[in-house]
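Removed from the display is one protein chain of the complex; every other protein chain stays in position.
Here is chain A:
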Amino acid sequence: MNDTNPPLQPSRSKPWNDPRVRAIFFQVVALAVIAWSGWTLIENTLANMESRGISTGFGFLDQSAGFGIIMSLIPYDATYSYGRTFFVGLLNTLLVSAMGIVAATILGFIVGVARLSSNWLIAKLSLAYIEVIRNIPILLQIFFWYFAVLRSLPTPRQSVDVGGVFFLNNRGLYLPDPIAQPGFGWVEAALVIAIVAVVVIKRWAKKRQQATGQIFPTVKVGIGILIGLPLLAYLVTGGPLQWDVPALKGFNFGGGITLIPELAALWVALTLFTAAFIAEIVRSGILAVSKGQTEAARALGLHNGLTLRLVVIPQAMRVIIPPLTSQYLNLFKNSSLATAIGYPDLVSVFMGTTLNQTGQAVEVVAMTMAVYLTVSLLISFFMNLYNRAAALKER
């Protein structure tokens, strides 16, 4: 009889012999070990902090902060809580990073394309820019722009005055602040309608071009609608905006909107620095597109600009996006150098002043790191989505 050794009888095979069960088992064990270690570390830390007399917990976030911050996108003064300082700092970090990313992308693309220009002077100038900027530490550049900007600007009493509405001095650039009056909602509504209209027109124009080959001047018409419609609404409703014009009061200008020199210097430095790297990425992306593509486009009669825009760049993007993502991440992280020139970013405000006033280093640093991690992951996530959209689609 053969029943001493039944081949592959399921009822008899032991679960630990099943590779799938085993894999799950080991993963559960690994997870348990990690969770246990993490838990022990936290327990230990809390116990040790307690025994050393170091305060713990997040209760401090509700206490009143008691210090001022020079720039805030949300209402803030010294009577607000430490928790609020976290958001003030976070928004300032996000603001300068977003401004930097937009500007560095535009400048980087221009320089990257210029680097490949057949015009000798333009190509060499771009090369010089890239080499100089890339090889000087970013911190030095931030200091340079900050003090260069500050020293070349006049004092508040000798401000550069443009028509009595714009003022520039070493405390910043002062602009009139538009304050919406009743009726301004119409202007906003008109803007929304204009945006929808432009999207619809673009779709329609594309379809018509595919069907008939006729080209519609989408860009010109689009801009016209975007500006014209809200402007019309503004005029019809009788100009429901009031301008808060800055004026010299005591030490300085009051009223209006202020662009502080710290923000300007940090923005310029981050933009110039990152743009140099982006330029090289763009150049390598363009060079990666095979020459045949350009030649084919030319053979179809497309001129230089269209060849670049419609044929080369879209293909280059596939090479450009992944390294571009890491430049965006670098810029975001470099923005924490803000603290060197007193721009009130998250690190300066929260991990600086708040940490020192409360002494809760572990909590504050953990929160700050969590922010940098989260935002970095978000940037990667969205860039990956974009990458997928730009990737070669196999049809």
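We take it that contacts are C-beta pairs under 8 Å (C-beta built on N, C-alpha and C of every residue); 3 or more make two chains touch, one makes a residue touch a chain; residues count from 1.
As a convention for this text, contacts and distances are computed from a predicted model.
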Per UniProt, the name of the complex member that is left out, chosen from "Quinol oxidase subunit 3", "Amino acid ABC transporter substrate-binding protein", "2-oxoacid:ferredoxin oxidoreductase subunit beta" or "His-Xaa-Ser system protein HxsD": "Amino acid ABC transporter substrate-binding protein"
Candidates A:G68, A:G185 or A:P314 - the one touching the absent chain: A:G68
Touching residue (missing chain; options A:A32, A:A47, A:V236 or A:A296): A:A47
Chain A, residues in touch with the chain not shown (by the definition above): 41, 44-45, 47-49, 51-55, 66-70, 78, 138-139, 147, 150-151, 153, 155, 170-171, 249-252, 254, 261-262, 333-334, 336-337, 339-342, 344, 347-348, 351-353, 355-362, 365, 369
